[in-house]
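Can you read through this structure? Questions will come right after.
Excluded from the complex is one protein chain; the other protein chains are retained at their positions.
The chains carry the letters A, B and C, assigned in the order they are written, with residues numbered from 1 in each.
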Amino acid sequence: MLVYSVRRLIQSIPILVASTFVIFLMVASSVDPMTPYLTKKPPLSAAQLDSLRVKFGLTKPLLQRYWDWLTGLVLHGTFGSSTQTNYHIGQQLGYAMEVTLRLVVGTILIALILAVIVGVVTAVRQYSKLDYATTTIGFLFLSLPTFWFAVLLKEWAIQFNEATGTHLFDTLWESSPNPPAGFLPQLGDAAQHMILPVVTLALLSYAAWSRFQRASMLEVLGSDYMRLARAKGLSPFRVMFRHGLRNALIPLTTQVALDTAALLSGAVITETIYSWRGMGLFFISSIQMADPNSVMAWLLVTAVFVIVMNLIADLLYAVLDPRIRLA
Amino acid sequence: MTTTDTTAGAEPILSVRNLVKEFPIKSASVVRRTIGAVHAVSGVSFDIQPGQTLGLVGESGCGKTTTSRAILHLQPATSGEVLFQGRDVTKMSKGELRRMRRDMQIVFQDPYASLNPRITVSEIIAEPLRIHGLYGNDGPGQVAELMRLVGLNPEHGNRFPHEFSGGQRQRIGIARALALKPKVLVLDEPVSALDVSIQAGVINLLEDLQDELGLAYLFVAHDLSVVRHIADRVAVMYLGKIVEIADGNSLFERSQHPYTQALISAIPIPDPRRERERERIIVQGDVPSPADPPSGCRFRTRCPLRMTLSETDAARCSAEEPELRDRGLGAGHLTACHFVEA
Amino acid sequence: MAKDRNRGRGRLTVGMAAIGALALAFTAACSSSKASTTQTSANENTWNTINTASVKDGGTVTVGIEKQLGDWNPLDSSISADQVYALDGVYYAGAFISDPDGSVVLNTNTMASATLSSTSPETVVYKIKPGAVWSDGTPIDASDFVYDWLVNSGTDPNMLNASSTGYNDISSVVGSDGGKTVTVTFSTAFPDWKSLFGPLLPAHIAAKHGYDESMTLAQLTADVKAENGATTSTGAVLQLENSFNYFSNTAPPVSSGPYEVTNAPSDGSSVTETKNPKWYGDGGHLATMVFKYIADASQEPTALQNGEINVMYPQPETDLVTQVKGMGSSVKYQIAAGYEWEHFDFNLNSTALGGKTESAQEAADKVALRTAMLTAVDRKAIIARTVGLFDPASKPLNSRLFIPQQAGYTDNISKYGLGSGSSSSAESILKKAGFTGIGTALKYPDGTAVPALTMRYTSGNSIRQTECNLFASEMKALGITVNVETTSSLGKSLTHAAGYDYDVIVFAWVDTPFPNSGNYSLYVTGQGQNYGGYTSAQVDALYKTASSSFDTATVNSDLNKIDNILSQDAITLPLYQKDQMVAYDSTLGNVRINSTAQEFTYNVQEWGYVSGSASPSS
Partner (left out) sequence: MPSRVNTSAGDTLGTTAAPGAKAAEFTVRARSQRQIVFRRFRQHKAAMASLVVFALVVLFAFVGPLLWSTSASFMSNDIFTAPDASHPFGTDSNGIDLLSAVMKGTQSSLIIAVVVSVVSTAFGAIYGAVSGFYGGWTDTIMMRIADLFLTFPIIAIAIMLDNRFQAEASSLWLLIFVLTALFWPSAGRVIRAQVLSLKEKEFVEAARALGARDRRIIFRHLLPNTLGSIIVISTLTVAGTILTETALSFLGFGVQFPNTSLGLLVTNNQTAIEGGHPWLFYIPGIFIILIALTINFIGDGLRDAFDPQQTRVRA
């Protein structure tokens, strides 16, 4: 397993390098850090603009710039300097990751629990009214545009707050600007802020996962060993959980691992609507600031997420399913 | 391995010489090196005369299917020669191989898996003709003729394989193999997947076709009973090697090798009374791993004969590999065992 | 990149071209209490007094900001939004401030006086109040003026200061009277001297980070010259840059305004400012101000409604205004036309509309074509479908160099019929000039077809989309095909970075209280903001005289002459003043719009919860 992981990670290195190179070319050709400076009123002097070009490394050949970026990353662990003053890319990316992680962990927990329950119940009661109802609801969530749903949810939350005269839902930010003192009140504050974005993402993610869980549960239920277990006279509960659920969870687990990569790279829309300064907003603001190194840093981290989560998905598969041998 | 299967008579249409097929085993370390090999086929030699049938018999995993694939170059051999009409298949170019395939065809074991479920039967049978550019204006006629030849109703040509029974499917497979009018047909357990009641029908068909078209068969099977009917010569394989090869009658009547004897003793006898009295030779233990075959005689770990031998004789089994040669029976009856001289 | 993808975000990113005014870097917060009593504007007598209230001490105000926080140096060119400038102004005071009505007045909290003592050579004498100190107790004095001058002088190209306008005309800054009197002498006349010495940076802090306080301009010039164009500075020049960059990268260690930064998490999510204990001026009622980042303007009203912020100042738009109106009595808001104005601009580099030379641009057929096109534009119809939807008071703007609040404002547009929407006069102009195919497929007098024109607007900006649509349909009525396309980077399009890619464009400029120096770069040949490539010897000459005159009446008359020429040449058409908006808890007093680059925080020391209200305590 370890050997396999190491080999996979080593295999990923050329992908990463190739990917950074392609992305570097793309970023270099589309994100011009000079843009904001070209239209200042009053304008910057030509000498100042030249000085900026040097500062941003635009006077060097493209390959040289890529090499500088790569060696900076590999030798010094830096993402290069930002075109913004007082902006440390690594540090800001760290904050963004922490914020996104909070969102993602909450989302996955809720979505996973929902998905497993709904998936199992609908599989066991396949073609029942309950199955049709939950399937329809699931498909409805699958068909909702994220921001449309988020806007509605926010609207309802505010109406709820106003109608009840409470402040149960916070509509913005990951915490209050000046959170209350003490651990518990702070936790409560964070929880209030988490409800809406987490519910948004969780409902949208659970829908796909519950379909997945239903499908694999159905497959397991139809398998010979389940029939055998039932024939042996084991209690239905025991059959379902010891034999059924355990095996049916395998595909879902790997799927969740894969989807996590996408969530980690930033639920751009959810983060925008709820003003969570996570990975998604980091990227959008990097583009708005026309800051190539920020964009590069974000893309690199995202690529690493994808590769690592892919690996984890494969490893999980092997751990959970003894029939799979990694080689 | 210098001994060859020397049946007197005409020039063989297919000669296999010292055929070896090994599958590499890769290490599980970070850098994947080849650290060993599965010795699936370890030096097999035989000849097939035109219009004759060679039965190739052995347990599952003994290498007989690999042999048949290597002969057709579906899995390239590691070493050795496969001479088809005197020309070495293993050294053929792509184009030569394609031409060779017109003359040497294969029928597969599983009539369900070997037919593409998405294609109609007439298209399946027409495919070889199309591949080799022979599907002209009379293509449909040829296909209908082939279907009739194997006993299928040509009107069913536009149906899909799943609409046919197992026996019918195997006939489709045979019709496909015959479409190019081959000279040699490799039959890879063509009836093992079929019900016993249907097996006879297919075997009869194969015999009729051989008579009609003058085909040579390499008939691969895992038990001797099927081969008995159809084979002119029979080769018995154990763990990648031929342990005994002889004309059909000679093998069944005068088998020398303990393994062959064990196989023959396992054939059920239709008479219940005799069947009850039949003395069975039980071979003990499991087949050793082909990745690490026993030294000397490969059968020695399970050999009933070896248990009766003196210690020195038994030591010879593990020290020296028995040569496949005439052990006193003549008439091309070759055996690979140190202790069976007649 | 500029991507004001929705109307609400316009404020943040129209930026690139339009915002610039902040670079004029004048003044800081802190005003005298006179703001609540004086009435100076001729046009709008409530500009400075709206929402005046007596307020109590204490309380916290949270302000929503649409930009990540962390740009600390208001003089740095990389500072990218007026939103941030609003915040920086709270802790760095300057010599003058702009009141909401546009009048530039002395910052009487910090300054005792500032007088123009001579015009030849131009000499200004500033007297700093004796009690004015930085929050660490160091007096605000002449050294701060000298530092401001040196970093803004434009001597060092590697110093990325936002603007050198005016500062590069100064020959000396001399302190006397223990540093409390500062005498500034100019080598070239700069009549807009009140725009100088806006935010003053603390020279004594700069000294701790490399700046040599004995440095003179002559020295700096000599050192830079010695570097001979090197892109990396050395020695004293580098030290000066380091001190400048220190202010960019570090939350201000000291404050000269009513509040000082006490908490600024490095993730840039918020800035908390508390009352400056050494505040020497009037007011300072609130205990704490929090500036908090919000990703998207359209999220602000809900945040205000939900009590998550107390003040917001988004770019107003229909839905947003409706939403705020719907919030009832708990929220007050103010909408007013400001210094930012929307306009259609021709690209004279396009041979269809002009050419590179003045003679090509002045060719009779081209002038007629441009005049006819602008005449056909119905500005009232545009307003009715855009800003008029939420601000019934919106009306066409009739000057390119002044806004109605300013004394020099004269109608130089409608008398030429531009923007009237009269297709009949447009057609007669074309007919008279010899055009054919009017209303079908327009041809120049020489018979060649007028090619299809490309018009661009910032993608996602639906107001501009409407404006372009209307323009296109009006041009179609004349027989001109206008293809409306978007640009994701207004800056790139304007500067033709990817080659010349528009014939007509719509965007906004931000005016300043200094119409002369503020608009110089827009219409003078070869200047940085003259994107359309306009060239007129007459305009250049008029600007030259206007730039050296100290007589406001002469300057205004010269500028209006220029404006008339621009109308006659029909190179651009102002549409309307863009509205500004501020919305806040109704219990907050003295919060009001200041549409100058001073921003609405100009009087932050006066802010507070209205006496008697149940204010949220911190």
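As a convention for this text, a contact is a pair of C-beta atoms (placed from the backbone, for glycine too) under 8 Å apart; a residue touches a chain by one contact, two chains touch by 3 or more.
Everything numeric here is computed off the predicted structure, so don't read it as measured data.
Counting contacts over the entire complex, the absent chain touches A, B, C.
Across the entire complex, the residue among B:Val57, B:Leu115, B:Val143 or B:Val283 in touch with the chain not shown is B:Leu115. Between the chain not shown and the residues B:Gln105, B:Ser122, B:Gln210 or B:Ser250, the one that touches is B:Gln105.
Only one of A:Gly80, A:Pro197, A:Pro251 or A:Gly278 touches the chain withheld from this view, namely A:Pro251.
Across A:Ile15, A:Leu62 or A:Ala191, the residue that sits in touch with the chain not pictured is A:Ile15.
Touching the chain that is not shown, out of A:Lys40, A:Arg65, A:His193 or A:Arg211: A:Arg211 (per the contact rule at the top). In the full complex, chain B touches the hidden chain at residues 69, 72, 74, 97-98, 101-102, 105-106, 108-119, 127-128, 131-132, 153, 156, 159-168, 173, 176, 180, 193-195, 197-198, 201.
Annotation for chain C: contacts to the undisplayed chain at residues 1, 3, 5-6, 8, 298, 301-302, 317-320, 322-323, 326, 385, 389, 459-460, 462, 465-466, 469-470, 473, 484-489, 493, 498, 501.
Along chain A, the points of touch with the absent chain fall at residues 8, 11, 14-16, 18-19, 22-23, 26-27, 29-31, 126-127, 132, 135-136, 139-140, 142-148, 151-152, 155, 211-212, 215-216, 218-219, 221-222, 251, 254, 265-266, 268-269, 272, 283-284, 287, 295, 298-299, 302-303, 306-307, 310, 313-314, 317-318, 324-326.
Just so it is clear, only the chains that are shown with their structure count from here on.
The chain occupying the central position, as judged from C-alpha centroids, is A. No other pair of chains has as many C-beta pairs in contact as A-C.
One finds 56 Å separating the Cα centroids of chain A and chain B.
The geometric centre of chain B is 90 Å away from that of chain C, both derived from CA atoms. Considering their complex, residues 31-32, 35-45, 47-48, 50-52, 54-55, 83-88, 91-92, 95, 154-155, 158, 161-162, 167, 169-173, 176-178, 271-275, 277, 281, 284-285, 287-290 of chain A touch chain C. Only residues 1-3, 12-13, 15-21, 23-24, 60, 62, 68, 70-73, 76-80, 154, 157-160, 162-165, 231, 245, 248-250, 266-270, 272, 288, 290, 292-296, 299, 302-303, 305-309, 489-492, 494-495, 497, 509-510, 518, 520-521, 527-529, 618 of chain C touch chain A when the two sit together in their complex.
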